[in-house]
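Missing here: one protein chain of the complex. Every other protein chain is in place.
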Amino acid sequence: TEVILAHGANPGNPRYVAAEKWAEIFADCTGGAHSVNVAPSSTMGDDTEMLTSASAGVIQVTANSQGAMSQIVPEIGLLGLPFLFADLPAAWAVLDGEVGEMLDQRAQRAGLKILGFWDNGIRNVTHTAKHVTDPADLRGMKIRTPPDQMTIDIFEALGAAPAPLAWSELPTALQSGVFDGQENPLTNIYSAKLHEITPYVTITGHKYEATPVVAGMIWWAGLDAATQACALQATAEAGALQRSLSLEADEDLRPKMEAEGASFAIADRDAYIAATASVYDKYAARFPELVAALKQAAGQ
Amino acid sequence: MSATMIWVFLALLAISVPVAHAMLGGAAVALWLDGKPMAVIAQRLYSPTQSFPMLAIPFFILAGNLMMSGKFGVYLVNIARLLVGHMKGGLGQVSILGSVMFGGVSGSAVADASALGNALIPVQKKEGYPGGFAAAINSASSTVSVLIPPSIPLILYGLVANVSIVNLFIAGILPGVLLGAGMFVAVWLVARRRDLPRSPLAGGFRAFRGQLLVAIPALLMPVFVIGTLRFGVATPTEVSVMAVAYALLVSGLVYRDLSWKGIWEAAVNTAMMTGAVMFIIMASSTIQWVLTAERVPQDLAAWVAATITEPWLVILALNVVMLVVGAFLDLPAAVLLLGPLFVTIGQAIGLDPVQLGLMMVVNLSIGLYTPPVGTTLFISAAIARVGIGEVVKSLLPFYLVALALLMAISFIPALTIY
């Protein structure tokens, strides 16, 4: 039977490559009993819509986003707590462990099975006029964020003036000077050419985001154990590839962007961690056990 | 699955089932026969309503409705009359200049055709214009509105093709003005041959001054729309919201003809137009899903690229297909039906998507005044009380002008890409 694997990435993106790999591994592993139709570039809808489609059985699998997924399982949003992970491998260790399992159990109650976590990179700040190596540099900065409460909380704690805006409207809004800057993973910044408008890139690494790979529960429950194992194996193997590509891309992008006129600086991580401690208090009030578990798992 | 869908769609369309229902019917039958989950229909129907940029459509429609429900229309005709009324066939020229000015306020050709047609065609007939010619001028010139920003068809194309609406709007200005200028020459030539009268505005410049002062705020709307977009001060959705606020201010403070009843009627009418247009967008997104699931656009684009080796032949073929589809189908529906497919084909031959968008809108707007189904043609013929055939005979010079512009836009990128 045909399995639709849908995602929002365009050719060249690590997620795109990994989805093709997933299709290959899964088809091989099931001995041709299943063929995979990969639908890239949001042709099956945006992240939120792909999740609806998966749980309604319209598509079978989606490589999705942390933001959309946290609309269904709010706990997933906690992975974006400021400066939670020292680096990417630290994040992976947590996601592949007990925390990942717990999130999967929550998701299953909403009709979705989490097959595994790929990467979406760490977010950094870009500014039109200056670097923001110290939290004080952010004071009063008009910064665009996605409509995501965690991100807004982080920048309010830092004394900036965050305002959410649709991604599609961002380049125009930055050009008009309505915002002083924005924050995104380097791959997004590069693909939308945002470094041409906001050339001052500060490696803040303030927020990690995963790419949950999710299957519809109806489809998943109807599979035999061997096929389920194939889906998990495909997700893990393609995920290893995606994570290494993602790391590489981040490293390749810096010189590329510098050659195109961007200027990089590294943020004072300890100062930032101190300045965003209040965000932990806010979320610990709502999810006391999970926040504690996350901090411990991440080695804080 | 795709072939079944297309046949059912065409069959339903032929017996005059509304376009959106026909699309849904085609998709539903195809999914059902193929054993695919039909829930995809509801999911795809809902998807376009989640797009933030889509909000520009109701707000631009509302701004145009608010402007035209007041005294602005009367002033606009008088100003056009003062500027060009003294020429031979002056009222014909007024119709064209009026469309250019009206185009800056409204995003729809039908609004233009009924507003200016009702104001001008009866007077033109009284002054001795043949009814068919009066209707021809109105049905052709009103399409200038969808080229000069704001433009609903260009917004739709921008959304399906994922192209900047700002760039499309800016690229539409020159073709819009050229189309107006070409039709201006056509009317002038016909007026000389038929010896049509001059009709200067009574009262001359003295009357003009007063009218101009009052009409300036409304005439500034296109300047405001293009200016804010061009210099990146605001996004299309924000501009559409500000245009509504501006229209409310102008009719409230300058014309003083704003009433709760007027606002209510403009809002209801906007909702109905938004509903009808969005319904087609939503239904076509269902069709696109079926096509994409079978990779039809990619395969077709690859086939076209492999079969027709000369890009200019592809462009010509696209134009012929659009002229045929446009003859039968309404402009927004045709943009939505063909847009995604044509963008894929355009990419395969390296055609700039902005140029393709203008090509599509210029081409499909010709369909508004070609038989068998032409909206501005039907409206204008009804106002002039003449048969369709009589109007079509008088439309010949306008077809030539529009086709010439279409060819120019198709093959001279400099006209649309700066």
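Letters are used for the chains, namely A and B, taken in the order the chains are written, and counting of residues starts over at 1 for each.
Everything that follows uses one rule, which is that a residue touches a chain if its C-beta (ideal position, glycine included) is under 8 Å from a C-beta of that chain, and two chains touch if they have at least 3 such contacts.
As a convention for this text, contacts and distances are computed from a predicted model.
Missing chain, UniProt protein name, picked from "Fe-S cluster assembly protein SufD", "Integration host factor subunit beta", "1,2-phenylacetyl-CoA epoxidase subunit A" or "TRAP transporter small permease protein": "TRAP transporter small permease protein". Considering the entire complex, the omitted chain makes contact with A, B.
Set against the missing chain, the residues B:Ala333, B:Leu356, B:Val391 or B:Leu405 yield one that touches it, B:Ala333.
Considering the whole complex, the residue from B:Ala134, B:Ile379, B:Val392 or B:Leu405 that touches the absent chain is B:Ile379. Only one of the listed residues, B:Met87, B:Ala109 or B:Leu229, touches the absent chain: B:Ala109.
Here one chain is not drawn; of A:Asp119, A:Asp148 or A:Asp268, the residue touching it is A:Asp148.
When the whole complex is considered, the residue among B:Met272, B:Leu313, B:Leu400 or B:Ile417 that touches the unshown chain is B:Met272.
The chain not displayed touches chain A at residues 48, 51-53, 55-58, 67, 70-72, 74, 110-111, 142, 147-149, 152, 161, 163-166, 178.
Looking at chain B, the residues touching the absent chain are 12-21, 24-25, 28, 37-39, 41-43, 45-46, 49-50, 52, 54-55, 58-59, 61-62, 64-65, 68-69, 106, 108-111, 114-115, 146, 152-153, 234, 237-238, 241-242, 244-245, 262, 264-280, 282, 328-333, 365, 368, 372-373, 375-376, 378-379, 382.
To be clear about the criterion, only the chains that are shown with their structure count from here on.
The mean-CA centres of chain A and chain B are about 41 angstrom from one another, to the nearest whole unit.
Residue ranges of chain B in contact with chain A, taken from their complex: 37, 39-40, 43-44, 46-47, 50, 52-53, 166, 231-235, 237-238, 288-289, 292-293.
Remark: chain A residues 4, 37, 39, 43-46, 48-49, 52-53, 56-58, 166, 168-169, 172-173, 175-176 touch chain B in the complex.
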